[in-house]
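Here the complex is missing a single protein chain, while all its other protein chains stay put.
As written, the chain order gives the labels A, B and C, with residue 1 at the start of each chain.
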Amino acid sequence: MLDLLKNQLLFSGLLIAVLMGAINLGVAYCTFYERKISAWIQNREGPNRVGFFGLFWGFHFWGYGQPMADGLKFLLKEEMIPDKADKPLYVMAPAISFIVSTIGIAVIPWGGYLDIDADGIVDVACQVANPDIGLLYVLGVGSLGVYGVVLGAWASNNKYSLFGGIRAAAQMLSYEIPLGLAILVVVLSCGEVRLENIVRAQIEGGGTWNVFVHPLAFFLLFVTQLAETNRAPFDMAESEQELVGGFHTEYGALKFALFFLSEYTHMIINSAFLCVLFLGGWHFPWIPGLGLEDTAWWAVLAKMAMLGTKIAGCVFVYMWIRWTLPRFRFDQLMRLAWKGLIPTGLGLVALAVVMTYFGIPGSESVWPKLIWGLGGNAAVLFMVVLVVGMSPAGVTGRQANMPPISLLSPAKRVPRADQGTAN
Amino acid sequence: MATEGQLVILGAALFAMGLVGFLTRRNLIIMFLCTELMFQGVLVNLVAMGKIHGQLDGQVFGVFLLAVAAVEAAVALGLVVLLFRRRGSLAPDVWAIMQG
Amino acid sequence: MNASLPYLIYALFAVGGAGIYLALPRSGRSTAVPGSILGLAAVGMFVAVVAKYALPSEGAGFSYLFSAMALIGAGRVVTHPKAVYCVLYFVLVIISVSMLLVLQGAEFLAIALIVVYAGAILVTYAFVLMLSQQSASVPGDVRSREPFLAVLAGFFTMACIAGQVGDLPLAAAPSSEQVIRLAQHGEADQAVMPEMMVDGNTAAMGAALMTKYVVTLETTGVLLLVALVGAMAVAKKRVPIEESPDPEKPLGQVGREAAPF
Partner (left out) sequence: MITEDDIIIVDDMRRDMSLTERFYLPQIAQGLSVTLRRMFTKRVTLQYPEMRREPKLEGDLTDPHSQLNASRYRGVHRLNRDPDGRVACVACFMCETACPAHCIHIDAAESPWPDREKYPAKFDIDELRCIYCGMCEEACPVDAIELTYEYDLVGNTRNEMIFDKGKLLEVFDETCQIKPRRNPRITGYAGTGSPDHQPARPTGEQH
């Protein structure tokens, strides 16, 4: 048995099975905690009724059976296809969405290398695949994510859905650029595209996670990931108030559940990438067993638990933001991407290039990295502030087209006789 | 693994189909899509040829080809949007008057 | 290798051409079903012929699968009457070609193909298509122009190019040093330790782009910039902007033309 597991292919297969189960379970409880967090923020209790199949009568398990009940409900509802919908695409769209959001788990390094029989020789990597392209795979998978939304929107043959899909397409295309720039900063500062080696580079550099060296890039990546997952405040594709649910207006039952699950899977996977790229992956200083040289099975489990904790933290921030911030207007969204994030990202890439030129990332000591990184980030931030400060205060979109409210402002108050018409 | 000859024939087939589509279809967007199909044929050929010569140059040109395709798509779609706005149709026939 | 192989391949081209001809959308009774059958038969026979003459090699099955997928996808791009489906079948072509490139060890190009084509260009196509064409298909889409001559021209070109293949190995075993990256972790010894993770295709491509072809790279960048400016200039909505909005006009209607989009 142990010898069989030393085969990386078989181990990867096992890992896939375990990860799919774990992520689906995590997604189920993400939906639960989304509701819980929204309730806590609004001084409510949230779902706390559903126990497990009536076992332990009178004890509700704090509502932890809720995701199962929800899933069962989705399963048992009637599958409907609108009459004028484009049926093949209508059925395919949720599946595409779900598959694309799931396959990203393949390249995440979950726990370094594993020495199964404790003979001091590493047997397998705790990663489904470690391809040569590494990070680029992440980009490729992310860029396909828009298809599920756009196709579902178009196939529903509903105007609101179409609006949602079109918004999603424009938004995802725009936010892919700062996403790529933020990832480029990591690639430049680690000199690597393989995710496992990026984690390694962060640990070997004295534990300076990339977030300490490039905090702005971390912020940039987080914001663009919010947009890529269509999460608030970037949920233009499904803005409930204007578009009655946007691209999934016409979906119900399991097909809607797939859209829903894919959004949360996307959140988890994106958080995992954020942790791997900027938060040191499975590494945490001062905790024994989380180092590069620890390859026993318990150390690998501890590393996985550490990465899971970091992911859970990121997902919490996602939810916290969703229940705090209102949605952007679409032109604000575009302006943020093209005039805010992309120039900042370019500045950060330039900073990373300069740092690489002077050999900062490869230095043994921690301090040059921190000083260069934080100083450079401060400089980029200062430049952004300077540019924003010099540009005229932007009044855009609808506000720009509004007549001035001078009718009622003191300077131009109309004479008393005309006030009847003024109102 | 496909051999170079198989890849070249595949590239030829993709190119030919793109050509057929470009000649027959009556939708501007599909016509541009067919030119992209021809790009795919060229890309496959480039990689195959690079492999024959044992060099990376074929793949490097493939990258430049991608950039050119992106440029083509951007400008072509801009033009399509402009044309569509004038006539309200994607058919190239409504612009037959430009034949001169 | 069989001497009659080239003629067999030309014959298969003819069958495929006939299939495409029949499958092209036309105004009268649709012949898409026999056309599709002919085209599928041509692809299947081609793969069978190549597989028969090729020596067994690693990954050959995948390569035939993805080649067949690319060909079928391309055929549907050309013949499908619904424009959105054309775009989707093109995505299928992209993915198949990208997988073929992975099998060839060109991973960077493969993933760049997916990011640039499937992720950006085709989404833009779909975007414009959905904006401009609300219904599934328009009259112009279902009637093709000069299908016979076009198919003749296309498949003559194809035969000409294929005829030039000549001494290329159409069916042979792959060189042994080609490493199949997809199956990299299939062998335990390759994934054992970090030192096994040699710099691969991506690093080599990066080095080539940044040293030998750096001028070309910069030129491409300039080209992209020009295209960006050009596309903006071409497609920019020409809206007369009033300097001082007229307060008498109702809200939201000031200085706006009824935009077609």
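Following the convention adopted for this analysis, contacts are C-beta pairs under 8 Å (C-beta built on N, C-alpha and C of every residue); 3 or more make two chains touch, one makes a residue touch a chain.
This one's a predicted model, so the numbers in the text were calculated from it and none came from an experiment.
Chemist: Please work out which displayed chains the absent chain touches and list them by label.
Modeler: Looking at the complete complex, the unshown chain comes into contact with A.
Chemist: Taking the full complex into account, find the residue in A:Y29, A:Y64 or A:W320 that is in contact with the omitted chain.
Modeler: Going through A:Y29, A:Y64 or A:W320 one by one, A:W320 is the residue touching the chain not shown.
Chemist: So which of A:A17, A:A95 or A:V388 would be touching the chain we can't see?
Modeler: The missing chain is touched by A:V388.
Chemist: Which residues does chain A use to touch the chain missing from this display?
Modeler: Chain A touches the chain not shown through residues 37, 40-45, 320-321, 323-325, 385, 388-389, 393-395, 399, 402, 404-406, 408-410, 413, 416, 419-420, 423.
The criterion applied here is as follows: only the chains that are shown with their structure count from here on.
Chemist: Could you please state the distance in Å, as a whole number, between where the Cα atoms of chain B are centred and where those of chain C are centred?
Modeler: 8
Chemist: What whole-number Å value describes the gap between the mean CA coordinates of chain A and chain B?
Modeler: 34
Chemist: Distance from the CA centroid of chain A to that of chain C, rounded to the nearest Å?
Modeler: 29
Chemist: Give me the residue numbers in chain B that touch at least two other chains, ranges are fine.
Modeler: Touching at least two other chains: none.
Chemist: Could you tell me which residues belong to chain C and also touch two or more other chains?
Modeler: 108, 112, 120, 124, 201
Chemist: Please give the residue numbers of chain A that touch chain C in the complex, ascending.
Modeler: Against chain C, the touching part of chain A is residues 6-9, 12, 86, 89, 113, 121-125, 129-134, 136-137, 139-140, 142-144, 146-147, 150-151, 153-154, 162, 165-166, 169-170, 172-173, 176, 193-194, 197, 200, 398, 401-404, 406-407.
Chemist: Which residues, counting only chain C, touch chain A once they are in their complex?
Modeler: 84-85, 88, 91, 107-108, 110-112, 114-115, 118-120, 123-124, 126-127, 130-131, 134, 136, 181, 184-188, 190-194, 197, 200-202, 245-249, 251-252, 254-256
Chemist: Could you pull out which chain C residues touch chain B in their complex?
Modeler: Those residues of chain C that touch chain B are 9, 16, 20, 24, 50, 54, 57-60, 63-64, 67, 70-71, 74-75, 77-78, 83, 86-87, 90, 93-94, 97, 100-101, 103-104, 106, 108-109, 112-113, 116-117, 120-121, 124-125, 128-129, 132-133, 138, 140-141, 143-147, 149-151, 153-155, 157-158, 161-162, 165, 168-172, 174, 178, 180, 201, 204-205, 208-209, 212-213, 216-217, 220, 223-224, 226-228, 230-232, 234-235, 260-261.
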